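With one protein chain held back, the other chains of the complex are shown just where they sit.
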Amino acid sequence: MVSQSSNNVANASSELALQTENLKVFYGSNLAVRDVTLDIQKNRVVAFIGPSGCGKSTVLRCFNRMNDLIPSARVEGKITFHGTDLHAPSVDPVQLRRRIGMVFQKPNPFPKSIYENIAFGARINGYTGDMDELVEQSLRKAAIWDEVKDKLQESGLALSGGQQQRLCIARAIAIAPEVILMDEPCSALDPISTLRVEELIHELKQQYTIVIVTHNMQQASRVSDCTAFYNAEATETGNKVGYLVEYDETTTIFHNPAEKETQDYVSGRFG
Amino acid sequence: MTVDLPSTNTDLWKPNRVLNRRIETSVKVLFGAFAFVSVATTIGIVFTLIFETFEFFLDDFFREKLAEQVGRPIEGLWGDIQTFLYSLRHFLTDTKWTPLFSSAQFGIFVLISATVMTSGIAVLVALPLGLLSAICLSEYATLRTRSILKPILEILAGVPTVVYGYFALLFVTPLLQNFIPVQGFNALSAGIVLGIMITPMVASLSEDAIFAVPRSLRDGAYALGATKRETIISVVLPAALSGIVSSLILAISRAIGETMIVTLAAGQNPRLGFNPTVPVMTMTAFIVQVSLGDTPAGSLAYKTIYAVGMTLFLITLVLNIFSFWFVRRFREKYE
Partner (left out) sequence: MTTRDPQTLEQNVSPNPDNFSANLDKRYTIDIIFAIAVWTAVVIAIIVLASLLIDVAIDGLPTLDWGFLSNFPSRKPEQAGMKSAIFGSIWMMVTVAVVAFPLGVGAGIFLEEFAADTWFAKLIEININNLAGVPSIIYGLLGLMVFVRLLEPITGGRSLLSGALTESLLILPIIIVATREALRAVPDSLRQAGFALGATRWQVVREQVFPIAIPGILTGMILALSRAIGETAPLITIGALTFISFLPENLQSPFTVMPIQIYNWVSRPQTEFHDIAASGIIVLMVMLLVMNACAIFLRNKFQRRF
């Protein structure tokens, strides 16, 4: 059921950014997600939706190999980034993360000045251009420049939650990634801040490929071009295993899904 | 058949409310008084030190010396003030510490220089050793390794200081003598062992601070393409800075106040300067020296240990206040 629907969006002619094939993630001996096969095209916004525990964040963290940091995590199957296997020996996770940025669920600015928050990533990655300009550009792109331009030396922690999250987005785009992964970026924000971040996502999509995990279905329908719906099932041992149910254009998922599970979920009948 | 529930029979219930209330009050007052003992300790320390320190500065020894200098007797309240200023000036500016000689001199900086030197060496040992151990325990060691390493640090922290003194004098000094010309008593080996003594303190308190840095900050750094070391040095350590600094300051004040190691290994020779290879005398070593001798209460030497104790107390107090201030100023609040 997965294989057919998952590649519906690949018909479009534009270039593929990320691809997974039969992706499986284990924590220790427990399978967390199975059989995820999907293609993500360049410069599109892809939303991952589904009930909690369905592994959507786990899949997201595979794209920049954040799961490497969890000693017990193990990834099977294939993920490619522009055709290159992410787990090939020649791919270095540190280098990869420079090109695939990430924004987290809770705003996590470093306990440094606003300026340093942006400059940090650029500096460690050997940025050779004009740092002041990069900081300004990134803050502008993240639509927060006007609010912070007079207090660049103040701590990033002094900002409000919504501002902190936009600072984190600015921080992510400062190192010129191609893909930005967003793990429920608005779940800790109030509605107004959420709206601003969503507007920002719309603008960023001109330049970046964005994968966003959300359990707010309205948000998915507002910001994304394509949507992947994940669900979870319990195994005999009581563990939850997530799997990809359906992946298609967002309008299709929300209005004319192929699977009944999806239909039930998006119409609010469960989850 | 109906049974009378006991509760309906009010005659069976005779709680002694008055007695209970009295017991409650007396327990509260008694335990409150116990709690006050810790405050009384502080008050006692401060008053004892202030009282005997004044006695020291107003001692007849200084009064007579001053009288000799100006050629007339020093009397009255004005005379007290003059004596105080005279002795304070000598206390702070003399370059010799010879309180037990007939021509006594009381240059406290002679003792302070030795204390600063031994504590400084201790910090040079304990800061890298303690901080790196803390990083190892919280970031590099697996849970299993950590559960073996932590008790080792705890054992090191529980070794009595007299044992460290033995170690400094009879193990480290002979060891050092194989490489550098140090004398039998020297500030270097005392300082090194002092550093070993405070290392567990730096390590365990710093580890608490490092451990408290939320995982999301580390993830944020990794997601920007930072390596493990870059994450630790640029993000984790700055985030834990206030805890690390306060652990270090606490450790420094422990080193400054430490007695047995410096008494046994650094020697008993008051000497101004910062040569770590020769015997010196720290503030605490002086207090021990006088205490071991038969010094009658009220004598000048007896008062001197309180003046030295006061100096020691003030230095550690300033460090404590600085540490409080630093933590308040630089602590980051995470959810």
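Here the chain labels run A and B in written order, and each chain numbers its own residues starting at 1.
Everything below uses one rule, namely that a contact is a pair of C-beta atoms (placed from the backbone, for glycine too) under 8 Å apart; a residue touches a chain by one contact, two chains touch by 3 or more.
If you're wondering where the values come from, they're calculated on a predicted model, not measured in any experiment.
Contact with the chain not shown here comes from a single listed residue; of B:Gly107, B:Gly120 or B:Gly165, that residue is B:Gly165.
Considering the whole complex, the residue from A:Asp68, A:Glu147, A:Glu178 or A:Asp264 that touches the absent chain is A:Glu178. From the options B:Leu124, B:Ile152 or B:Ala212, the residue with contact to the unseen chain in the full assembly is B:Ile152. Across the interface with the omitted chain, subunit B contributes residues 15, 20-21, 23-24, 27-28, 30-32, 34-35, 37-39, 41-42, 44-45, 48-49, 51-52, 128-130, 132-133, 135-137, 139-141, 149, 152-153, 155-156, 158-167, 169-171, 196, 199-200, 203, 225, 227-230, 232-233, 250, 253-254, 256-260, 263-264, 284, 287-288, 291-292, 297, 305-306, 309, 312-313, 316-317, 319-320, 324. One chain is missing from the display, and on subunit A it is touched by residues 16, 19, 80-85, 88, 90-92, 94-95, 98-99, 122, 124-129, 175-176, 178, 207.
We adopt the following convention: only the chains that are shown with their structure count from here on.
Taking the mean of the C-alpha atoms as each chain's centre, subunit A and subunit B sit 51 Å apart. Across the interface of their complex, subunit A is touched by residues 142, 214, 216-227, 230, 234-235, 238-239, 332-333, 335 of subunit B.
By the touch rule above, subunit A contacts subunit B in their complex via residues 64, 66, 69, 71, 94-98, 101-102, 104-106, 108-112, 120-121, 124-125, 155, 157, 168, 171-172, 175.
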